[in-house]
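Left out: one protein chain. Kept in place: all the others.
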Amino acid sequence: MAKELFFIIIGSIFVNNFVFSRFLGNCPFLGVSNKTETAIGMGIATTFVLTMTAVAAYFIQNYVLAPFGLEPFLQIVSFILVIASLVQLVEMVILKVSPALYNAFGIFLPLITTNCIVMAVALLIPMNNYNLIKSIALGLGAGLGFTLALALMSGIREDLEFADVPEALRGPAIVFITAGLLSLIFLGFTGLVPLA
Amino acid sequence: MDDYRLITTSSPHIHSGESVSRIMFNVAIALLLPTFAGIYYFGFRALALVIITSLSAILTEAVFQKLRNKPITIMDGSALVTGMLLALNLPPGLPYWMAVVGAVAAIALGKQIYGGLGSNPFNPALIGRVFLMISFTTPMTTWINPVDGTTGATPLSLMKMQGITTDYAKLFFGNVGGSLGETCALLIIIGGMYLIFKGYVDWKIPASYLGTVAILSVILGQDPIFHLLSGGLMLGAFFMATDMVTTPLSGPGKLIFGIGAGLLTVIIRFYGGYPEGVSFSILLMNAFTPLINRFTVPKIYGEVKAK
Amino acid sequence: MNQYAKMIIVLMIISIASGAVLALSYEVTNPKIQEQARQKLEESVLKVIPGAAKMEVVQKEDMTIYLGLDEQGNKKGIAFKAVGSGFNGAIELMVGYNPSEGKLTGVEILSMSETPGLGAKIKEEAFTNQFNGKSVEDKFIAKEDVQAISGATISSTAVAKAVKTSLDNVMKIYPVGGDF
Amino acid sequence: MQLFKDFINGIWNENPIFRMVIGICSALAVTTAANNGIAMGMALTFVLTCSSILISLLRNIIPAKVRIPCYIIVVATFTTVVDLFMKAYFPSLYEVMGIFIPLIVVNCIVLARAEAFASKVGPVRATADALGMGLGYTWAITLISMIRELMGAGTLFGYHIMGEGFTPWTIMIMPPGAFIVMGILVGLMNMITRKPVE
Partner (left out) sequence: MIKTFKGGIHPPYNKDLTKNKPIEKAVLPKKVTIPMGMHIGAPCEPIVKVGDLVKKGQKVGEAKAFVSAPVHASVSGKVVAVEPRPWPGGGLMMSVVIESDGKDELFEGVVPSKPIEQLTPDEIKNLIREAGITGLGGAGFPTQVKLSVPPEKNVDTIIVNAAECEPYITADHRLLLERPEDVIFGLEAIMKATGVKKSFIGIEDNKPDAIDSINKVIAGKKDIEVVVLATKYPQGGEKQLIKAVTGREVPSGGLPMDVGVIVNNAGTCAAIANALKTGMPLIERITTVTGSGVKEPKNLLIRIGTPLIDIIEQCGGFKGTPGKVLMGGPMMGLAQSELDVPAIKGTSGILVLEKSDVKLFEPSPCIRCARCVDACPINLLPTNLAKFTERGMWAEAENYHALDCIECGCCSYVCPAHIPLTQHIRVAKSHIIELRKKNK
């Protein structure tokens, strides 16, 4: 069990990184990877929401959707509504509990609703029949993988500020190509985790 | 009194005489040693591959700069070094056109799109190599035995797949299958020492890289000498992990880089799907380099608040 | 009050409408989806059991076994699913087995995510056909009695190992030479 | 004329993939073969168009405060419909797309058009805009998938195009190829239109 959890987490961070090999969360990846501070802030906020979503998705799937046979047609609707409300809730709670934290992460929260990693994690949990702990591991791993991708890209992009990148490639283009090279490098981890 | 026109520039008024091209050509000279080993063991094809990748790299650089209307800087020797390094990382039997693709990918994707020398986040030669590795896996993993020219496996894959070890002398002198410039540990070490001695390479990265691999091998119950001598580790540690552009600036940063690369190499070699992990490890640490630089800003002289 | 009422009413109407549309779509598509899934399963079963024209599902000791029958209802062999861990993740297989002859009758890859152009070649018949008629007593070791795809030893090994492991379990229920 | 402008806008000027660079996850993920590109494009166009029309029709009824939840429900409903129908009638395509069909629900293009356009204009203009955006998305990802399929597998829509001696560039149908092709195409678009995005 511990080994399996380890594999889920390592798998989501390195072997099948959610950004570089599963192509998830690309919009925020492009949007907030230009400064390391914001990138890491966004990463942490997303990781938090992802872990909560994983728990919520697990319970909704196993105690609402599956028992009543609603899964095939209400899954998408219920997951997206849960995610949207969850993000709202988190935003409100953080604002109440710690305005300082809100100032640091608050701006990222509304963006997280449409981050497809969140929805994807919710969908992957029933797809893989994960139990609660595995679901949490998946949420955490996905978040950490996303944070790692953001941090690496932000470091490179900060250095690129000083580089003479060809005019046409400035902006998203060079970020895509760099992401491609990072994705190429992450292929080095293939086969690291025997997913059974 | 004669009217002299005096030159006024800001201080300092003397210079060490070091230049980028001198560094690059010294690296190229050091690279000649493993190149000779490759030619000795693998014959004409090795020589042809080195020439082809070097020319393609230089040509790609020139074309790119011409298209961008930038000064053409192929004489600084950096494209030559990239081309040579790429060739040394290729299997001797690789089709020539693939070598050209690798060199173009190395210079175009690895370097010029970022604005050329000094701005590339990743080691261009390694980008070329993994590009080929992922694109053309079979030819990139078909190895030639130096003795009889038949195809065979590298010592590392023999070890990983069948648990067969290779004796040290063969590994040390390079009489084994592998990329054309990575087999002869002896000449690589001599070349690397030359660069360290001349001050073109900081000892910290090779030392921490090789040290980490050796220590982890011992801890994990494998033969450290075998792992040091086999695969592209020596070539990587001395010539690729030490590429100035893509490695950290500060001393502690360099040690972190070397240790990280060693750790990743061991993880990939021992637990990963690939028998070899040097290229991927170095490239991943390249990706970490901006962050390492950020978090290892040296403490300056007197870095405390004035009383 | 008025505004809140409107908000709630609108949301409720939309939700109810949405539910209705979805339930309707589900009613329309569900039989088709079930049918598709069954068809796909049957196709793979029939493919690994030569001569079979129909499929019958049996549950035995926690295992799902697919019986292959010809038009006349004669048993032609059995099939079962096997899962191996490949280079990039799980490889799902359908294995055909004829207990009376003690031989495999076919292997079909149901799903996998191996490297295209390399590990993915396990899907090709050139690889899977070698299992046809293979004796269950064999060792199933890649590069020995199983031809490995060059450059994709891990994927090949994974398939061979998955077949062997599941086969061992199935053989406890359906020993060689026994009835089925 | 206005309708034509609305329609052409998404196809070229504000092409969601190449110019706005939104909704790119699916554009990267499913573009390993040209067929998938077209199928994904059509699925998205369907959801986008239906949602836009409905939201445009309901724009005066939905209170501003709950508009986002309403949009989400509408989009999620149509997404589920597509999901179910593809599962039923195109099972093999559905398998390839995997999770990316349900993920249309969080595709930025759909919500962005609903919020920025459909909720402000009548259903006819909303349709024109949605169709334009959908087609813009479709041609963009079809182009990406054609390049990737041709170089990565030597085929186009499943037909062998490259000669016998062609060695496929596997990297192209692997994740790095998606990012690199995407980057190069966005760069080329910048060059063609001489209007660098920044």
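For reference, chains read A, B, C and D in written order, and residue numbers begin at 1 within each chain.
We take it that contacts are C-beta pairs under 8 Å (C-beta built on N, C-alpha and C of every residue); 3 or more make two chains touch, one makes a residue touch a chain.
Note that the structure is predicted; figures quoted are calculated from it, not measured.
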Exercise. Name every displayed chain that the left-out chain is in contact with.
Key: A, B
Exercise. Check each of B:Gly116, B:Pro146 or B:Gly178 against the chain that is not shown and name the one that touches it.
Key: B:Gly116
Self-check item: Residues belonging to chain A that touch the chain removed from view
Solution: 161-162, 164
Practice problem: Could you please point out the chain B residues that touch the chain left off the display? | Solution: 1, 4, 6-16, 18-20, 22-23, 73, 76, 78, 115-119, 202, 244-247, 249-251, 297-307
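FYI, only the chains that are shown with their structure count from here on.
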Practice problem: Averaged over CA atoms, how far is the centre of chain A from the centre of chain B? Could you give it in whole Å? | Solution: 33
Quiz item: What whole-Å value do you get for the distance between chain A and chain D if each is reduced to the mean of its CA atoms?
Solution: 21
Quiz item: So which bits of chain B are touching at least two other chains?
Solution: 109, 131, 134, 137, 273
Quiz item: Listing for chain D: what residues touch at least two other chains?
Solution: 69, 73, 76-77, 80, 84, 170-171, 174, 176, 180
Quiz prompt | In the complex with chain A, residue positions of chain D that touch it | solution = 21-26, 28-29, 68-69, 72-73, 76-77, 79-80, 83-84, 99, 102-103, 105-108, 111, 171, 174-180, 182-184, 186-188, 190-191, 196-198
Exercise. Spell out the residues on chain D that touch chain B in their complex, using ranges where they run on.
Key: 167, 169-172, 174, 176, 180
Practice problem: Enumerate the contact residues on chain C facing chain D in the complex. | Solution: 3, 6-7, 10-11, 14-15, 18, 21-22, 25-26, 28-30, 32-33, 36-37, 40, 111, 115-118
